[in-house]
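Before anything else, here's the structure in question.
On to chain A.
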Amino acid sequence: MLELKSLTKRFGDKTAVDAATFTVDRPMMIGIIGRSGAGKSTLLRMLNRLSDASDGEILFEGREISSLKGAARREWQSRCAMIFQQFNLVPRMDVVSNVLHGTLNRRSTFATMFNLYPQEDIHKAIEILDRLGIAEQAPKRAEALSGGQQQRVAIARALMQDPSIILADEPIASLDPMNAQIVMDALRRIHEEDGRMVIANLHTLDTARRYCDRVIGMRDGRIVFDGRPDQLTTGVARDIYGAGADFSEAATSTAIETLDQSNENLVLA
Partner candidate 1 sequence: QDITEFRIGILGGENAQDRMNSYSCLQDYAAEELGVEVKLFAPADYNGVIQGLLGGTIDMAWLGASAYAATFLQDPEAVEPVLVKVNMDGSIGYHSIGFARKDAGVTSLEDMQGKVFGFGDPNSTSGYLIPSIEIPQATGSTMESGDYFGEVKFTGGHEQTIVAVYNGDIDAGVTWADGQGNWEDGYNSGALRKAVDAGLVDMNELVEIWKSKVIPEGPVVLRKALPDEVKAKMTALVDGLHERDQDCAYGVAAGETLGFQSVEHSTYESVIAARQAKIGG
Partner candidate 2 sequence: MTDATLAAAQQRQTVDSIQNSYMAQVQRRRLYGGLTLLIFVVLMVSGFNVADDRNAGGFWDGLHQIGDYPAEVLAEAWEKRADLPALIVEFFPALVETINIAAVSTLIGAAAGLILSLLSTRGLARWPRLIPVFRRSMDIMRAVPEIVIALVLIFVLAGGPVPAMIAIAIHTAGALGKMFSEVAENADLKPVEGLASTGANWSQRMWLGVLPQVAPNYLSYALLRFEINIRASAILGFVGAGGLGYELRNAMAWGPGRFDEAAAIFILLFGTIVFFDQISSRYRNRLTEGQNA
């Protein structure tokens, strides 16, 4: 259903994404890994059409996406929700309003200017929040929430779009292990229960292994690995991260168990 054909993005001399090509034929949960600067964010941004591709094509259900303009492009964006590392909410507005931003594409500009949304949308927004376990926060300002809660609001906004694809750009990078787990669990549940495709940039191997059905590894803009999580050996990981023999997975780990352990050590010491 989603097909990338040598998708390329150049910034001046620099090629951030270099002829990325892959096909996804059914909704799955896909993790993209690679070290900082590998081109993961750029790839997702092209998919959401936040930025234009320099070359190549994106096809979704046979339709060419990368050349859409204006209203058509926005319509695509509304079907392809995006979640950001820094949540990218409107901090001064309340949680429900933030979730309702997911409906902007469908609503008339005029009504939304005055913050007028139909009641059914408001109810739906609160139900989605409830599904993510943060319904009580509904009337609060987004900025008053913790990081993990804000990220769940962002997910709620994405769900509000009722999208076919959810893109998540390092959704847990600025969260502590506890919240990271909650957020990843939520994404996985959405994938499983709603059958939506989820593509997530992740910077830790074990998260990718644990939550994804398929892992794509990028290095210097090129896709250097594409396979099942179990194919992702330490050797392959070294290739992706370009690390030497001293590469230790634990250094990038955010799993709770490992850290809990060291915490305990601290307390016991």
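Regarding selection, all candidates are chains of the complex that A comes from, given by their letters.
Just so it is clear, a residue touches a chain if its C-beta (ideal position, glycine included) is under 8 Å from a C-beta of that chain, and two chains touch if they have at least 3 such contacts; residues count from 1.
Since we're looking at a predicted model, the values are computed, not measured.
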Among 1 or 2, the complex member that touches chain A is candidate 2
Provide the residue numbers of chain A that touch candidate 2 in the complex, in ascending order.
96, 114-116, 119, 122-123, 126-127, 130, 135-136, 138-139
